[in-house]
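Missing here is one protein chain; the remaining ones are kept as they sit in the complex.
== chain A ==
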Amino acid sequence: MPSPMSLIYYTFHPQELRSIIQWKVWHNPVHERDESKEPETLRRCFFFLDKTSRSFSAVIKELHPELLGPVCLFYLILRGLDTIEDDMTIPLETKEPILRNFQDIIEKDGWTFTENGPNEKDRQLLVEFNVVVEEFKKIKPAYQTIIKDIAKRMGNGMADYANNAEHNINGVNTIDDYELYCHYVAGLVGEGLTRLFVEGGLANAALLKRPELMESMGQFLQQVNIIRDIKEDLDDKRRFWPKEIWSKYVNQFEDLFKPENKHLALNASSEMILTALSRADDCLYYLAGIKEQSVFNFCAIPQSMAIATLDICFQNHDIFKKNVKITKGEACQLMIESTQNLQLVCDVFRKYTRKIHQKNNPHDPNFLRISMTCGKIEQFIESIFPSQKKPVNEKASPVSVEQAAKAKAEAQEAKWDMIYMGLTVFLTLFIISGSMVFIAWMAGARFDIALDQLKDQWRALMGSSGPSDSGGASGHSEL
């Protein structure tokens, strides 16, 4: 049921309401899941997908049938891993071996985990994890290998962080640490998915040769989430913004949230946004390597949402007070534009890049770098979809002094041509009208009377004529 606030909002933003309706009415999935052919355990997996994923379940369920199952299971396996890592009620001795051996656990028939705290929202997934294991063992071995490899690396990365007491107390230290953390939780997902796409023949194999592109896909999404969720994470006693960035502006992390530090906090946030934004052109480049529509949608929708989120977070002090979100209408508009082709997604990126550029504040220490990053995105888009055509009708360029002189002579000639042409036209008109007058005169036309009349009327018109003249004129007119 829509809230009264949203009713008011959409009354004044009919364009956004239109996008919602359009998306709901006209969006046809590229591929539709055929539930009737699925075994009970797989149906249970999709049930958990809906339960655990807010944003990804819809796009995953529309994936090409070849990858539908593998990607769903990949998601659930990583979600399971994440649920164990996140839960602070599990002692480290229990947690660490599970994280480090998750690649083997997902092959153990009937494996379940019931030691999550009662408040863990995705607890049930691990309680019934045996369905995931059962389905995982049915997918193609090539896909299994990829998923196991990623689970192993991610689990070990998470275990390292769980062991790192400093990280748990002070959060992330340097920008490198920050990007490494994002690599474990998101960059690896990008790698796994890319390998699945290529293995399934739905993406260009060249994507594997440019690992920085798939890394950027994950980094961009994760960094945007970290920027947006700063307040939520603070409330949960977690901090992901690297000290290397915020310490340039405030002494204590908590100082970012003090109202008197508004400008300093905004400067810190724009440096965070700059770091994320520098990945945007890689993401577009990556999307150019996708061959299949459902995979394209799957990849493009989150990216478009991310750049729109970056825009509302930019120069917005609210991120330090609450969770800032794009509106549902905007989200639907973005989904419509991200489920067609790369050019439209580029248009989305360009639109939000320009909005960010417009809000760029000259007082910001990163003003120039942000501007350069915006320029880089624009140039990249221009390089894949040029807005201009090369001029075809080349004006002859004067190659040498002689040629320049020749061109000048030609121009001179053209000018005389023009003069002769004008003269000819004038002469022709003169001869024709002259002969007409002559024939009329021969036929007895009285030009003298007409001429006198014309003179008199002229004088009358000028008003300076004497009475005798005007009498004469009237006399004539009586004739």
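We take it that a residue touches a chain if its C-beta (ideal position, glycine included) is under 8 Å from a C-beta of that chain, and two chains touch if they have at least 3 such contacts; residues count from 1.
Keep in mind that, in the parts below, contacts and distances are computed from a predicted model.
One subunit of the complex is not drawn; among "Acyl carrier protein", "Proteasome subunit alpha type", "C-3 sterol dehydrogenase/C-4 decarboxylase-like protein" or "Trafficking protein particle complex subunit", its UniProt record names it "C-3 sterol dehydrogenase/C-4 decarboxylase-like protein".
Within the complete assembly, A:E382 is the residue of A:E212, A:D318 or A:E382 that touches the hidden chain. Only one residue from A:I21, A:L92, A:A205 or A:A404 touches the chain missing from this view: A:A404.
Across A:M372, A:L427 or A:L451, the residue that sits in touch with the chain not pictured is A:M372. Against the chain not displayed here, chain A makes contact via residues 354, 357-358, 360, 362-363, 367-369, 371-372, 374-376, 378-379, 382-383, 386-388, 390-391, 394-401, 404.
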